[in-house]
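The complex appears here without one of its protein chains, the remainder shown in place.
For clarity, chains are labelled A and B in written order, and residue numbers in each chain start from 1.
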């Protein structure tokens, strides 16, 4: 799913964008960011799931395209799960809305406080 | 809730749109799509719930208006649930943001691979 979203962006020449998606996946790999140890811990959901929402953005880290998305999923009982969207999430069906940010460049830089590649140079808009 | 969203669209002459909503419902009917059996399985939540997010779109299947939404809900303990939004979900209070897609027509057609009425003719934008 991550690669598919990236492919849509690249195929359409979109460098900076926000996106949201709903749909269904055959399985999912998500992660939880350990704020103390500053690393992602993977979680594997090996069953068909609804995608209740996947929200995020497309930007750049150096010359690399970065898709950053958080996904909310539900299982056959309606229970909801979620985390940071990782590679290894297989799309069954998906509807994506991608909104290009014209004139805005989402550039990421490593931030040592959080250990994350955070969006820079957008002034107040991301400084919360 | 589904009928209300459809009514807003029809009253404002909106044929294609995306929407998101937050609010609260008195009860909810949601469903999980069984990817093997290719049919929706209904789930009934018979209690007041917060609507954490409801995201989707409005399009057409032939001459029929189709509202497709996925909803994330939470109960009095903060536990989250969700699924495909079905008729039989009673609004208590709701705030909807509907964004008309001018010049874009969301038309659905039956897709035998998934068993779903999927959005067609939007080229790369939905091909994930």
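Criterion: contacts are C-beta pairs under 8 Å (C-beta built on N, C-alpha and C of every residue); 3 or more make two chains touch, one makes a residue touch a chain.
Just so it is clear, the model here is predicted, and its values are computed rather than measured.
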item: Candidate in contact with the missing chain, chosen from B:15, B:66 or B:94; value: B:94
item: Chain A, residues in touch with the chain not shown (by the definition above); value: 18, 20, 30, 32-36, 41, 43, 45, 53, 55-57, 68-72, 80-84, 111, 114, 116, 118-119, 124-128
item: Residue ranges of chain B at the interface with the undisplayed chain; value: 1, 4-5, 7-8, 11-12, 20, 22, 24, 26, 48, 50-53, 72, 74-80, 91-98
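The rule we apply is simple: only the chains that are shown with their structure count from here on.
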item: Distance from the mean Cα position of chain B to that of chain A, given in whole angstrom; value: 21
